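Scroll down for the structure; my scribbles are underneath it.
Only one protein chain is missing; all other protein chains are in place.
What follows is chain A.
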Amino acid sequence: MGFFPVIFPHAGGALSIKHAKKGIRLARYGCVNRPFYHIVVNHLGRNQHEQPIEQLGTYDPMPNHKKEQLVSLNVERIQYWIGEGAAVSGPCSELFGLAGILPIHPETYMKAWRARKKNLESQQVSPKEGNAEATQPAT
């Protein structure tokens, strides 16, 4: 962001340059200690706080009072932009995999088996018994 803040509609509207590389990624729009993300499609060389070509959804990583992390996605437009050749960033592809738009991302599997392993290990430590098959990656 420059010295003088530029006001623009955050829902998108920036010019999409043909044949320029574009990406679907998160743009942080929260404040200190309270992250909130817009899922946007923009040119890859651009700053996350510049006006996006289009906003495709939101992601609130902080669990609410019902322990939910809320995500909203514009599925049709996401599929359109992927078809147009937009790159999908890591966190976004994980979200899309969990939402069921894309296949589950390997990173998600990795996190899952590591968490499972850690869980099992902690269980083994507390009652001081159990089996040692948690090291095996299970997909």
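Convention: a residue touches a chain if its C-beta (ideal position, glycine included) is under 8 Å from a C-beta of that chain, and two chains touch if they have at least 3 such contacts; residues count from 1.
Keep this in mind: contacts and distances are computed from a predicted model.
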*asked:* Can you match the unshown chain of the complex to its UniProt protein name from these: "Transforming growth factor beta receptor associated protein 1", "AP complex subunit sigma", "AP-1 complex subunit gamma" or "Small ribosomal subunit protein mS26"?
replied: "Small ribosomal subunit protein mS26"
*Hidden-chain contact residue, picked from the options A:G13, A:G30, A:G45 or A:P106*: A:P106
*Contacts of chain A with the missing chain: which residues?*
79-80, 82-85, 88, 102-103, 105-106, 109-110, 135-137, 139
